[in-house]
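Okay, handing you the structure first.
Moving on, here comes chain A:
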Amino acid sequence: MASDPLLSVDGLHVYYGSSHVLHGVTLETGTAPLSIVGRNGMGKTTLCQAIMGLVPSSGGEVRLGGERISGRRAFKVARAGIGYVPQGRRVFRSLSVDEHLRLVGKPDGEWTVERIYGTFPRLAERRRNGGAALSGGEQQMLAISRALLLNPRLLVMDEPTEGLAPVIVEHVVEVLREIGRSGVGLLLVEQNLTVATEVSDRIMVMMNGEIALETDAATLLNDRALRNRYLGVSAEA
Partner candidate 1 sequence: QEEETITIGGLATLEGPFAAPGEDGLRGVELAIEEFGGEIAGHPIEMITASSDGNPDVALESARRLVEQDGADIMIGPLSGSEGIRIAQYAKEQPGTTFLNGGSAAIETTLVDPAENFFRFNTEGAQWTAPLGEYVVNERGWDNIVIVSEDYSFPYAQIFGFMATYCEAGGTVQDKYFTPVGNNDYSSVIAQLPLETGEVDGMYVVLGGSDAVNFLSQYAQMGGQLPIVGGTNVTDQTVLTTQGPARELLPGILSSGPVSDNADLEAWQEFVQRYQDYFGDEGLPSPSLFASNYYTNTKAALLALQEVEGDLSNDHEALNEALSNLEFTSPTGPVSLNENRQATAAIYINEVVEQADGSLALEPLERIEEVDQYLGLGREAYMELGLPSRDNPSCPS
Partner candidate 2 sequence: MADAAVKQEEALVVEGLTRRFGALVAVDGVSLRVAPGERRAVLGANGAGKTTLFNMIAGDLPPSEGHISLFGRDITRLSPQKRVLEGVRRTYQKSLVFGGLSVRDNLYVAIRGATGPRLAIWRRVETQPDRDGTGPLAERVGLADRLDAPASELSHGEQRQLELGMALAHTPRLLLLDEPAAGLSTRERESLMAMLADLPRDLTLILIEHDLDIALKAVDFVTVMHNGRLLAEGTPDEIAANQDIQDIYMGKHGQ
């Protein structure tokens, strides 16, 4: 291949103790956003964590822009250019909103603390609140902001719209689309099919630790049987 893809995952295996959770996941993505959907407990979070170096993989490799990042410590992976929004928010309970942002923010770069406050005015209103003293949705906004402020080459987002009010979800979708346009890669894990299909055209379905299906947004939205088969959806969405 002429140029290396932004992210390539090749035959990734992950075990928790003796339970085999990822069975050789292979995927590639460039600057166009990619969404991964799938039922609960299929291994989506595990995949994100394995990419970030937060759980050890026992086979396969992960490359970022051609550079091998699997096996590296998480902070090196992050420094290589991945911004991570974890599932469950994981904000620092003893840091205020403002401290969160200043901790990762840099004065130069695409995303600055001021821009974040502009994007999520709610955070500006709560800038002195501690991480534990935020509502669920506010925490989620903070977790997204934290990743954006790293100005990464690739964003890995694990259900970033969980707990967000519908208007904010729309807003986040806007932001993610804009990010996609600006040449930053996006790997989005979503339960909300609407969000997944609005943000990315390419969709993968994960099942039992494997990429079971790769398709495009329109197909998934229109093909009820397909959804039924891979996501267990019976009624129309």
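The candidates were selected such that all candidates are chains of the complex that A comes from, given by their letters.
Some observations on this one:
The rule we apply is simple: a residue touches a chain if its C-beta (ideal position, glycine included) is under 8 Å from a C-beta of that chain, and two chains touch if they have at least 3 such contacts; residues count from 1.
This is a predicted model, so every value here is computed, not measured.
Taking any copy into account, the candidate from 1 or 2 that touches chain A in the complex is 2. Residues 16, 19, 37-42, 45, 87-88, 122, 126, 129, 133-138, 140-141, 159, 162-170, 191, 193, 227, 231-235, 237 of chain A are the ones that touch candidate 2 when the two sit in their complex.
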